[in-house]
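Encoded as structure tokens, here's the structure I'll be asking about.
All protein chains but one are shown in place.
A, B and C label the chains in the order they appear, each numbered from 1.
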Amino acid sequence: MNTHKKHGFWHRFFFSLDHKDIGFQYMLTIFLMVSIGGFFAYVFRMHLAYPDMKVPLFGLVTNKDYNMLITNHGLIMMMWLALGMLLAVAGNFLIPIMIGTDDMAFPKLNKISYWFFLISVILMIASFFMKRGGFGGGWTMYPPLSVGDFGYNTPYKSFADRFFTANTFVLLAITFEFISLLMGGINFFVTTLNKRAKGMTLTRMPMTVWMINIASVLFMFSVGPLIAGAFMLLLDINVGTGFYDAYRGGDPLLWEHLFWFFGHPEVYVILLPPLGFLADIISNNSRKPLYGYRFILNLTLIAAILSMMVWAHHQFVSGIDPRAATIFSIFTIIISLPFAGIILAYIATIWKGNLRLSLPMKWALGSVTLFTLIGGFTGLYLGAAVFDIYAHNTSFVVAHFHYTLFPTVIFGSYAAFYYWFNKFTGKELNKFWGNVHFWLTFIFFNGFAFPLFLLGLAGQQRRIADYRQFEFLMQDPLPLYRKIATISAVILILSQFIFIINFFWSMKKGKKVSSENPWQSNTLEWQTSSPPPHGNFETYPVVYHGPYEYNHPDREKDFLPQNEK
Amino acid sequence: MRIFPENASSYGANIDFIFWLITGVITVASIIVIFLILYPLLTKNKKRTKKEMYVKGIGFKDLKLIYLGIFILAVADFYFLYREMPYWTKIEESLPKKDLHVIIMGRQWLWEFTYPGPDGKLYTDDDVKSINQLYLPVNKVVHMDIQSYDVIHAVFIPNARFKQDALPGRNITRWVKMTKTGKFPLTCAEICGIGHANMKATVTVLSEKDFEKQLAKLYKK
Amino acid sequence: MNTSIKSWRNIPQARLAVWTLIAGEFVVFGGLIVMYILNRLKYESWGEMAQHTNVIAGTINTLVLLTSSYFVVKAHEAAIHKNKEKVKMWIWFTIICALLFLGIKSYEYTHEIMHGFTLPGKHLLAEGKHVETMYWSFYYTMTGLHGLHVIGGALALFFVMRHATKTGKDYHRLEAAGLYWHMVDIIWIFLFPLIYLIH
Partner (left out) sequence: MNTNYTQGLEHEVVVPSENDYHGHPNYLKVYISLLVLFAISVVASLLHNPLIIFFVVFAVSVIKGTLVLLYFMHLKWEPLLIWILLGLALMALAFLIIGLYPDIVLTHRYVVPKG
């Protein structure tokens, strides 16, 4: 079975068809993108707190630079970090090995989707270096702003002049990325349905696999109209059609609808995979079965369908029909219920458990706490349409979505990294530096995002390069809040280097894992050697149990691997 | 230290009320959730039998507490909706009888305010314009036709708790009734190009007499 | 063991993948069609523009695509019996249909462009017909995107057929490629009346 021979570096990083290698390629590419996005965040945060300062490593930030920085920070973090890390990386690493098979259903298609992803990254980076500068129209890319050149009003001379603009390149990059993720999603879906190990019924699959699949399918159905819409926007930019041009019968609001028709389900696409990791990690570390497996699953499916009916809550004051806004407000408030159920089920899982406060567990608990207490609850303010009139497009919204996305994407990914690192490298991450990294991230994330709530309530609108011209935003505590946020953000970004160094150092020189199943986990990926060979298993496992049979009363051990009779 | 800017419109207090209502409820909810997460952490070293630990949560009997939690949240949610819906109708859907009608036009990157001319009607030749200075009479219902010339802008008057996007090709009519005289900021809340940060105007709320004077001044120009 | 697992698994992976792709494509084209229908309801003057389309060419194209779909199912029938010659014949018929479709489409395009109905519609703009330009933008976007799918589907059929007839295996891939071709047909079934027939 394990007939594949060892390949060299070149082969492994460019031509390998193994799902783990492709996952690793995705991961490195995303690390590159995140460092760019993080650097942008550092520059504009510094500029906001100290407007006159030449930001080290960048220089003076002009309005144009500022718009470009915030736009690309948002795009990179939402599209490449969040979607890429949680669908592509997690799906590639985990799905085949967790369902007990050797590889994806279509390994070549998997490789092709990585190449598309790489092309999208190259296009995105190329867009920074266009003659007219980077894309500065906000990450939501609302036309007519994103059709023109953000207000220079220098006329385009030729088709090439229009084509080699940041607008075109960013849209192409996003299109390529969507195609890549669509192909990846189809691959995950088919792999999960067709290549499960013997005995691995649908309800014996670990939550992670379920969640990534639901997210992929949800992504597929929500992104369609936006792909059509992006195609139309490309034509608007390059050919001069008028789909979003009000003077031609087009409608700028149409793009907002198409964007958020994708954009809101995307929030759940991003949220679901971390919820899957959390289920696995929490159940494993509290040595108890996951509470209400089917219940969580049903709620997730309900939430996934509901999530397609709530998109216009991003547009309450954007000029949509106010009566429609009422309906969307009701659905928005309702969608909090299934997630409350899921979080309560997780709490019921740790309730009366013998918790092991390992590093992944710390990240998982941090994620649940921050996501529920602040991210989730502040959603109620914005879902209530009346308060959204005031809070829309203020820093309150910025704080809210950082509190929903950071705990899920970043904390969730870190939980997964610290949990599965042992498996895929056969080494252990340094625990001391892991703890330092966790506490620094936890404290300074709050230090960065919480002041934004207060700034937003004081009326500070988003995306303003220089707040000094607004007297009401320079009243006393507000500049201080901005400085606290900035300093915390800088420390937050710096503390991520601890992880990067820890990651690569441990991979090369870390301690070898003591056993093949260091977390005493049930799921299939821990029942093979670490790191798993090409092909994952020596002999294909046969599954007899669900994934969360911890502390089964009939057994001696406190865990019961899925492939143990 | 105040959390919100000073309220100067008739419906600002409603919006603030919804904020404090939700804050009150979620403070209670947060305390409960914090307890639920901390309790297992504090009691993690207790000796427990396998039977105690092996709880899978199948069926209504096991899950009833979670259903109760969802039900309580649902009640709270619908209570918010019940309280905020009338305000939404009042602010966004209905238009009280107007005393004055103005056009607010967003351009890259300035605000252009149009007042009816001496004939008292908008959209006629004698309309008068002022740039970046909006004068409003106090305690009068003002209808605003919000429009945009080029890209999407958003009118944001923090003190009035008022915000509305201005879209090219659409005329969106909303209303405001200022209750305090003074100078208030009006800003743009939707990214509109490199000048977005500089796109600010002043709302000057005047008593009725001063407002008439101000209009007369505009007519003279 | 749960017995229902069999019915989920009974579907071969290539077919499952193509069905998933089709569901995804339905949303892309469906989104375009939804936008078109809604704008059509709003702007009555688009009916006038629809009269400038070449209904006869559109009708012939519909016939061509319907017939090609029939050829594809015949090819699939032949593939089940591994009848190499028949598979080749039916697939070639299909590809000829695809070429015919593209030929007629390009004839239509040239005709319309010669009358000044281009994608950005500068000619109409000069006449002061602003809204009407968007009809042609939608027309070219929808039919153009569909045309790309026709090319893609025909290429897929060709390569799958060549692989199957050369090596004598993987005949089941023909069904997957055929499914995709039928999807292209279904999209045209909806595009044709919306663009050509409703004045």
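Definition applied: contacts are C-beta pairs under 8 Å (C-beta built on N, C-alpha and C of every residue); 3 or more make two chains touch, one makes a residue touch a chain.
The structure presented is a predicted model; accordingly, all values stated were derived computationally and were not measured.
Colleague: What chains on display are touched by the one that is not shown?
Modeller: A, B, C
Colleague: Give the residue, chosen from A:21, A:65 or A:102, that touches the chain omitted from the document.
Modeller: Of all options in A:21, A:65 or A:102, contact with the hidden chain holds for A:102.
Colleague: Using the document's definition of touch, tell me which of C:103, C:152 or C:193 contacts the absent chain.
Modeller: For the chain that is not drawn, the touching residue is C:193.
Colleague: If I consider the whole complex, including the chain that's not displayed, which of C:35, C:142 or C:161 touches that chain?
Modeller: Touching the chain that is not displayed is residue C:35.
Colleague: Write the list of subunit A residues that the hidden chain touches.
Modeller: Subunit A touches the missing chain through residues 101-103, 193-198, 217, 221-222, 224-225, 246-249, 251, 253-254, 257, 261, 305, 308-309, 311-312, 320-321, 323-324, 540.
Colleague: I need the residue numbers on subunit B that touch the omitted chain, in ascending order.
Modeller: Within subunit B, the residues touching the omitted chain are 169-171.
Colleague: In the full complex, which bits of subunit C touch the chain not displayed? Write them out.
Modeller: Answer for subunit C: residues 6-14, 16, 19-20, 22-24, 26-27, 30-31, 34-35, 37-39, 41-42, 47, 55, 59, 62-63, 66-67, 69-70, 72-74, 77, 80, 128, 130-131, 171-172, 179, 182-183, 185-186, 189-190, 192-194, 196-199 touch the chain left out.
In this text, only the chains that are shown with their structure count from here on.
Colleague: Express in whole angstrom the distance between the two chain centres, defined as the mean CA positions of subunit B and subunit C.
Modeller: 47
Colleague: Take the average of all CA coordinates in subunit A, do the same for subunit C, and state the distance between these two points in whole angstrom.
Modeller: 35
Colleague: What are the residues of subunit C that contact at least two other chains?
Modeller: Not one residue of subunit C touches more than one other chain, so the list is empty.
Colleague: Would you pick out the residues of subunit A that each touch at least 2 other chains?
Modeller: Only 247, 250 qualify.
Colleague: For a test of understanding, state which residues of subunit B touch subunit A in their complex under the given definition.
Modeller: Those residues of subunit B that touch subunit A are 1, 3-5, 14-15, 18-19, 22, 26, 29-30, 33-34, 36-37, 39-41, 43-46, 48, 50-58, 62-63, 65-67, 69-70, 73-74, 77-78, 80-81, 84-85, 87-89, 91-93, 108-109, 150-152, 154, 156, 158-159, 161-170, 172, 185, 187-198, 200.
Colleague: Enumerate the contact residues on subunit A facing subunit B in the complex.
Modeller: Subunit A residues touching subunit B: 63-64, 66-67, 136-138, 142, 144-145, 148, 150-152, 246-247, 250-253, 286-295, 317-319, 322-323, 325-326, 329-330, 333-334, 336-337, 340-341, 344-345, 347-348, 350-355, 357, 365, 368-369, 372-373, 377, 380-381, 384-387, 389-390, 392-394, 454, 457-459, 461-466, 469-472, 476-477, 548, 550-553, 558.
Colleague: Which of the residues in subunit C end up touching subunit A in this complex?
Modeller: Its residues touching subunit A are 1-2, 5, 8-9, 11-13, 16-17, 20-21, 23-32, 34-35, 39, 43, 119-122, 125, 130-134, 137, 141, 145.
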